[in-house]
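Dropping a structure here in structure tokens format, bear with me for questions.
Note that one protein chain is taken out, while the other chains of the complex remain in position.
By letter and in written order, the chains are A, B and C; residue numbering begins at 1 in each of them.
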Amino acid sequence: MKYITTCDNQEFEIEVVDEHHIRMVDKLQQVDFESVSGQPVYSLILDGKSYEAYVYQGEENWLVLLRGRLYSLSVVDEREKRLRAAGGGRVAESGEFLMKAPMPGLVVAVPVLEGEMVEKGQVLVILESMKMQNELKAPRSGKVERVRVKPGESVEQKQTLLTLH
Amino acid sequence: MKYITTCDNQEFEIEVVDEHHIRMVDKLQQVDFESVSGQPVYSLILDGKSYEAYVYQGEENWLVLLRGRLYSLSVVDEREKRLRAAGGGRVAESGEFLMKAPMPGLVVAVPVLEGEMVEKGQVLVILESMKMQNELKAPRSGKVERVRVKPGESVEQKQTLLTLH
Amino acid sequence: MFKKVLVANRGEIAVRIIRACRELGIQTVGIFSEADRNALHVRYADESYLLGPAPSRESYLRADKILDIAARSGVDAIHPGYGFLAEREDFSAQCADRGFVFIGPKPTSIAAMGDKAEARATVIKAGVPVVPGTEDVGNLTDDDLLSVAPKIGFPLLIKATAGGGGKGMREIKSLDEMPTLLASARREAESAFGDGNVYLEKLVEGARHIEFQVMADSFGNVIHLGERECSIQRRHQKLLEESPSVFMDEELRKKMGDVAVKAAQAVDYLNAGTIEFLVDKERNFYFLEMNTRLQVEHPVTEMVTGVDIVAEQIRIARGRQLSYTQDQIEFKGHAIECRINAEDPFNGFVPSTGRITHSLLPTGPGIRVDSGVYPGFEVTPYYDPMIAKLIVWGETRAQAILRMRRALEEYRIVGVRTNIPFHQTLMDSHRFMGGQFDTRFVEERFSLDDAMESRESHSEIAAILATLAAHQLSERSAHIVRRNERDASNWKWVGRWERMHR
Partner (left out) sequence: MFKKVLVANRGEIAVRIIRACRELGIQTVGIFSEADRNALHVRYADESYLLGPAPSRESYLRADKILDIAARSGVDAIHPGYGFLAEREDFSAQCADRGFVFIGPKPTSIAAMGDKAEARATVIKAGVPVVPGTEDVGNLTDDDLLSVAPKIGFPLLIKATAGGGGKGMREIKSLDEMPTLLASARREAESAFGDGNVYLEKLVEGARHIEFQVMADSFGNVIHLGERECSIQRRHQKLLEESPSVFMDEELRKKMGDVAVKAAQAVDYLNAGTIEFLVDKERNFYFLEMNTRLQVEHPVTEMVTGVDIVAEQIRIARGRQLSYTQDQIEFKGHAIECRINAEDPFNGFVPSTGRITHSLLPTGPGIRVDSGVYPGFEVTPYYDPMIAKLIVWGETRAQAILRMRRALEEYRIVGVRTNIPFHQTLMDSHRFMGGQFDTRFVEERFSLDDAMESRESHSEIAAILATLAAHQLSERSAHIVRRNERDASNWKWVGRWERMHR
């Protein structure tokens, strides 16, 4: 999974390769990352260098208190980026909206019915992809017109899942 | 609830009157008993005297480590005493056994069927009494002959619940 | 000999006093508010009694209830700690009336030093230098003050006679602004102390706040235990104290120490007390006030002298002689204390409350922690935000600073925000290291933000930490609904669904 992490206006592209490796600027680095006693205190050993910091999830960003200095960071992963691209763009306030799969996956649930009125932000489809559950939300309020998929079905990227009017 | 607690061959009769009072030898004492941080360490304020101790439940008894000294104690409450009297006495190895209610209560479940073979120690009836669930166990192995109560039924003390053959 | 002592306080200082008693074989009685049932002092005391609801005026300030508990539990003496009833002459007097030894000075000494104007007048008579200002005690009118102000010279300070903690204090730059600020100072003093009386003091610029610990027994012996440098303050609240002061030399110490002893003698002082001085750049020193009680920062003195001040207080209160003569007091090494407050240094130092879920204390050589909290304890908004004092000792000041640095970095507290990052930044400040600071340093010449900027940045490491934490979090939520686990029975599925969405 690749992440775009921003700290003090500096952008870092960090790929989490596996449990013990990350890649930054094409350099593979060994990481050993452990929560201390299940607390929001983390011990990081990065290519042998040992760091320890408080890491909190704030409302909008991550806060890292490291060696007496507080950092505020935003962490965005590819999936979120795509989700944002899928549902987060400007959507016409009326007219038909086609909800498309932002990535290939498996439909886990469609918690709405055809003809149902939905609010902006309400979950329309749950899509499992990259081992994760992704909630696809209504970009605006409206009426569910046609549901084209059902739970258990596999979908391709950009396949239309339902329409909202 | 009254308890008989034995420590170093000394027997103490302790009645827990309510959350903040106990009675010992007819003397009402004020207690404030709190677990420290949810740990098996307890702070006790007894009529103003402050004590702190580790209190562990051992396999057969309670262990209290207080001011560097370890005490091993047995705590038996009235209910247990009655349960023991009900099911714990000597039971003929064969012949009919009448399981009677050791106290008045509400039958929560009878997890056996008539005609079923049961092992010694198997739960035959669950009786709710004194706000607690009490498991009435088979004093020996045998066959359930007749179940005379069903879940939801109230029973009197000494009422026969089922028979075992 | 005391058999039992009531500790009329809470938090770290109550714990400190209970420890001293225990080490002297004296039984202790603790008192607690409803918010403090699980506080450390309640756990450590031999007896503990509930006072009342959380607010101080319904609990720790209820002298009547405390005295009743003292009577009921049969104590011989009462130690007031600091704050709450510690400097209330009426409480000290009531203790005596009801037959309890008050471990502190006599009511008359508390009274004499409690009124700032009276205290000035008293020590002036004893030949102690004070900051130039209004010499008269009592009710000065606005006209009096306005006429005397130019003689003192500007800038000057308006101070409340009943004052403390900066309440009713105003800085005056010129005569023009004085009437307005005088009125507002009186209003504030009136509402804080029920006494609108104020007096004037010359503003000593670039001053250091240096105080002397004194101890006096009932045989007329008065000694001092050297000075504490307390210039690191924010809004008149001390944040860090050290002993000795970098500013001090043997000669000045002797001079100021003698004056401190004289000031204590002027009010017929008994037990432990502190004489606060302002010291200007030219090493002129002025009596500021006397704290007639044990001080928060007493441990730095204990670390450099080896004297157990609280044990000595109890000794004196028992009517014994001081264990030391002035000659026997030796100073070894350097000690620094950082006050650890539950407040957010990155957010205007607003108090932070909550349950402490985890804590790892710095330990090892030369470290002392005086704390009233522990993992599982709830920091409430009712009392002052100081949750611990971290004190280090080193052979030299440089060594003490290095040791404090490593101790601050080791110190972990989860559940409340603390001002540890502030202290870390301060320890890295060149001005602090060089001893170049006065009482205005933190507020005027030390910006946490700027200091942060100039500190070594580890933004790449921070980015990796945040990324890995975010990754772990999303992996974990994904784990709940791994595909191969989906064939669970329906209610299980519902359970998971609910867990995910609450």
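Following the convention adopted for this analysis, contacts are C-beta pairs under 8 Å (C-beta built on N, C-alpha and C of every residue); 3 or more make two chains touch, one makes a residue touch a chain.
Fair warning: this is a prediction, and the values are worked out from it, not measured in the lab.
Touch, as defined at the top, links the missing chain to these shown chains in the whole complex: A, B, C. Touching the missing chain, out of C:Phe2, C:Tyr44, C:Tyr60 or C:Phe84, is residue C:Tyr44. Screening A:Glu34, A:Glu96 or A:Glu119 for touch with the missing chain picks out A:Glu34. If you put the missing chain back, the residues of chain B touching it would be 1, 3, 5-8, 10, 12, 14, 16, 22, 24, 31, 33, 35-37, 39-42, 44, 46, 51, 53-55, 57, 62, 64-71, 73, 75, 77, 106, 108, 128, 130-133. The set of chain C residues touching the chain not shown comprises 15-16, 19-20, 22-25, 44, 299, 302, 306, 308, 332-333, 358, 360-361, 363-371, 374-376, 395, 399, 402-403, 405-406, 410, 489-492, 494-495. Although one chain is not shown, part of chain A still touches it, namely residues 32, 34, 36-39, 43, 45, 48-50, 52.
Just so we're on the same page, only the chains that are shown with their structure count from here on.
Centroids of chain A and chain C (each the mean of its C-alpha atoms) stand 47 Å apart.
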